[in-house]
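These notes concern the structure reproduced below.
Removed: one protein chain of the complex. Kept in place: all other protein chains.
Let's turn to chain A:
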Amino acid sequence: MFPTRPLRRTAAGATPHMYSSAGVAVVALSAGLALTGCSTGGGDDGTLNILIDNSEATGQLMQALVDAYTEANPDVEIELELRPGGSEGDNIVKTRLQTGDMPDLFFYNSGSLLQALAPDQTLVDLAGESYMDVVTDTFKDGVSAGDALYGVPVGHAVGGGVLYDLAAYEELGLEVPTTWDEFMANNQAILDAGGRAPVIQTYGTESAWTSQLFVLADNYNVLAAEPDWAEAYTANEKHFADTPAAAAGFEHLQEVAEAGYLNEDFASLTYNEGLAALAAGEGVHYPMLTTALTEIEATDPDALDGIGFFALPGTDAANAGLTTWLPGALYLPQSTEDQGAAKDFLAFVASTEGCDAQTAGASVIGPYFIEGCTVPEDVPPAVAQLQSYFDSGLTAPALEFLSPVKGPALEQITVEVGSGIRTAADAASLYDEDVKKQAQQLGLEGW
């Protein structure tokens, strides 16, 4: 049930929010009301209520959208209600949907978490709306069930790959690797040069999820080798253990660990400490999601200029592509009474004005999923490198946006591989057992 754990962890663990606008008091008050269950569900008082999670990133983006929209429409009042992230947030969203107590609009994950909301029974189908035409097909795949379309994207595309230290690469004369062997050669060069850990891993308190990146961010390479991987995997026909391209993610982690490329304190380092180690040049490669850039910007804005990004390399240098994660979306629950006002806001979000507002009010960490939207020229180097994968069309969604099957124990299993407790082959078959439980729980065919 936690397909987007890396993304969600970042959202849930964000630093305390600091909205500059006057919306703070309103937000805080409505958050209190939401928790006590006193808030009104529909738009009966003429105000548009929107439920969002309490992460820094979502808050910035939504506040920017609301400010721009109310400036253009002074007669509309919008209130943002906060909810916690993580599994507690999932519970609130599910409960309020079931009881018809959901505000006019709400922000939530796309992909398999959306499917768990039973969207055909709870959400309004937006497929017929004209403003959905400019939403890119990649994103539509993540918010559709059958022919129905449910969400309007808020925020930027996220890439899963390797954040790296630009200064170290320059100093050692290294090139961005396009194959796994090149990556390992770079690691060896960094190790030989001394003073820096080639690969940062962080298995400390609350950070075990970071160990999954070698497996999850390898999906582009898996799909390159096995185009029908996602369907066959969902249908219980192919598995990690018996598909060499899929097992490679586990093997890569084992290789890196066995070669002694990991930072010495990998077992106790936390996610935030790992980012700090990367920024300080103590480690060179950190396999991570690009959402980490928001985190780095919040703590050490200057460090962003020294950090680059490349996709997790596979076997084919000519087809070195990126595994991507989709941002969350705004959804319209069926319980909303005044759907006209809500849809007008959605139309604004799904427009170039909408993404310009987001660009103005929040940090841009990747391209938008709205056609015609542009990313400013002066983005940090890592964002520019992320953008280039999208420009050249070398992207594929992470497995969790293609299949509802994700086992809950992956992070423990990958921690064991990285720590040398379990071999890659053993880990792959153990994970196949783990996902079986999830598939059975979802009642999928063939399990």
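Keep this in mind: a residue touches a chain if its C-beta (ideal position, glycine included) is under 8 Å from a C-beta of that chain, and two chains touch if they have at least 3 such contacts; residues count from 1.
What we mean here is this: contacts and distances are computed from a predicted model.
Peer 1: Unshown chain, UniProt name, "6-bladed beta-propeller protein", "histidine kinase", "Carbohydrate ABC transporter membrane protein 1 (CUT1 family)" or "HmuY protein"?
Peer 2: The UniProt record for the chain left out of view names it "Carbohydrate ABC transporter membrane protein 1 (CUT1 family)".
Peer 1: Using the definition of touch stated at the top, determine which of A:Val162, A:Ile413 or A:Ala428 touches the missing chain.
Peer 2: The single option touching the absent chain is A:Ile413.
Peer 1: Of A:Val66, A:Met102 or A:Ala208, which one is in contact with the hidden chain?
Peer 2: Of the candidates A:Val66, A:Met102 or A:Ala208, A:Ala208 is in touch with the missing chain.
Peer 1: Among the options A:Ser112, A:Thr323, A:Ser363 or A:Gln438, which residue touches the chain absent from this view?
Peer 2: A:Gln438
Peer 1: Which listed residue, A:Asp101, A:Asp265, A:Glu282 or A:Asp300, touches the chain dropped from view?
Peer 2: Hidden-chain contact among the options goes to A:Asp265.
Peer 1: Could you list which residues of chain A touch the chain missing from the display?
Peer 2: So the residues of chain A touching the missing chain come out as 1-2, 87, 94, 116, 118, 203, 205-206, 208, 264-265, 267-268, 408-409, 412-413, 415-416, 419, 421-422, 430, 433, 437-438, 440-443.
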